[in-house]
Each structure stands twice: as C-alpha cells, then as structure tokens.
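Below is one structure. I have some questions about it.
The other protein chains are all here in position, but one chain of the complex has been omitted.
Take a look at chain A:
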Amino acid sequence: MIRLKVSLFITCLGELFYAKVGKDVTEILERLGCEVNFPKGQICCGQPAFNSGYLNDAKKAAKQMIRAFEDADYIVSPSGSCTTMFREYPKMFVDEPGWKLKAEAMADKTYEFTQFIVHVLGVEDLGAEYEAKATVHTSCHMSRLLGEKEAPFRLLKHVKGLEVIPLPNNYDCCGFGGTFSVKMSPISEEMVDEKVRHIEETEADLVIGSDCSCLMNIGGRINRKGKKIEVKHIAEILNHHVKGGSHHANENRESTLL
C-alpha cells in the first residue's frame, strides 16, 4: 500500500491554543495510512497582516511558508480559513513571477483536513462514536472561498450516536474576522451574540466547526454567557472512541476549546 506523505500545517492558533486538535488530526491521518510530518519552519500563514492591508509583511510570512513546505507532497491543515490563505498566495505575487509559480504549486497541494479525507483519501466513515445532539458552524472562508460546504457533514453523518441539527442562519458570519473582532469589537460582539442565539435555538449541547478561530469566538461568547454548550473542532469528534485507535483517541480528554 502506498503511504501518502502529508505535511501538517497546524496554524498559529492551533499551535498556541489548540494543541489537542493537532494531536487528533495527526492520529486520524496516521490511522488512515498517511505518513505525517511536521515541517519545522512553519509559522503563521500571514492572514492577519494580509487582511489588515500590510501586504509586505504578509508576503514575508508567505515566502517563509513556501520555503517550509517546498518538499511536501500534500499539505493538510485543520482550518478552512488558513487553507484558503495558502490557496490565495498566488494573488499576492503578481509582481514576483518566480514566487508566483512556487505559490501556485503550493496552493495546488494544500487541503483543509476534512476536504483531504473525503476528496483525496475517499473515506467518509472514520469509525468514531460521539453521543451528543450537535449543530455545525459553517465557516465563511471554508464554504465560500475554498468552496468546501459538504465534507464536514459527510464525515459527521457516520459518527455513531451523533445527532446533527441544522443551524438557522448558518450562512451568517460568526463575527470573528481576525483583527475585525478587536478593531470593530462592538459589531463583532453583536454578530457572535446572534450566532450563539441561533445555536441555542437548536437546543444542541455541542457545536462543531472546522476552524478554531470561529470556535474560539463562538466558544468565548458561550462561555461568557455561562451556557452549558460544548464547542469542539471536528477532528476531536472524528477521533473520539475509535475502535483500534491510539490511546489518545480513547481518552475522554477535556475540551481545549472555549
């Protein structure tokens, strides 16, 4: 059997706050027969600088990432938004054709975690079990810019014990938006507040998402309101109570997500 070589792009948020998500992703990909490596030169994808208008600083980050992942066969990331940033790199280098070519090559081999499992590995049933009434947050960059609307749902459909309830107004942004959440915090707060109201309407006890950034925002609001709703990254669900999984998978680890 050919073992696909996967280079994990953990994302800065993942590295700083959500190490558990990185572990779950690693274990799942290994269980699916991939050889996972972690390019040490990786940093932040540059999105905070790029979205704030600091193109030159964003380019520095992009160049470092291109160097770090140059030898990768596949790049997989547990974030729809950071994956989108990799896919958008070529647009940043219109004036630097050499880097543009490299950026295009990198964009072509970059996948969001669930997208990679469903579309590249062709697997949907990961053998996971999770007893909960859940609803799913569809993140904007993943669904609109990356164009991936289905993969998370196709994977969750096979999780035993999990009931997925549709989220009203799922298409509305949660209000994170990177520096927007700080610069325009009164607006951002209104947006996340409405998101949490819709989550409450579903009466779900769990929110699942594919982007830690949105989940940090939604979870932060849920926590502040003192609501008993869990917030988890999809990798945590898909690596839960898996038969034959590694020891991590069978532990009922505390959620790291606020």
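What to note about this one:
Keep in mind that, in the parts below, a residue touches a chain if its C-beta (ideal position, glycine included) is under 8 Å from a C-beta of that chain, and two chains touch if they have at least 3 such contacts; residues count from 1.
In the analysis below, contacts and distances are computed from a predicted model.
Remark: of the listed names "Ethanolamine ammonia-lyase small subunit", "Regulatory protein YycH-like domain-containing protein", "Sugar ABC transporter permease" or "LutB/LldF family L-lactate oxidation iron-sulfur protein", the one matching the undisplayed chain in UniProt is "LutB/LldF family L-lactate oxidation iron-sulfur protein". Between the chain not shown and the residues A:E15, A:E124 or A:D205, the one that touches is A:E15.
Even with one chain removed from view, chain A keeps its contact list with that chain: residues 8, 10, 12, 14-20, 22-23, 26, 30, 38, 40-44, 46, 48-57, 60-61, 63-64, 68, 140-141, 144-145, 169, 171-173, 175-194, 216-217, 219-221, 223-224, 256-258.
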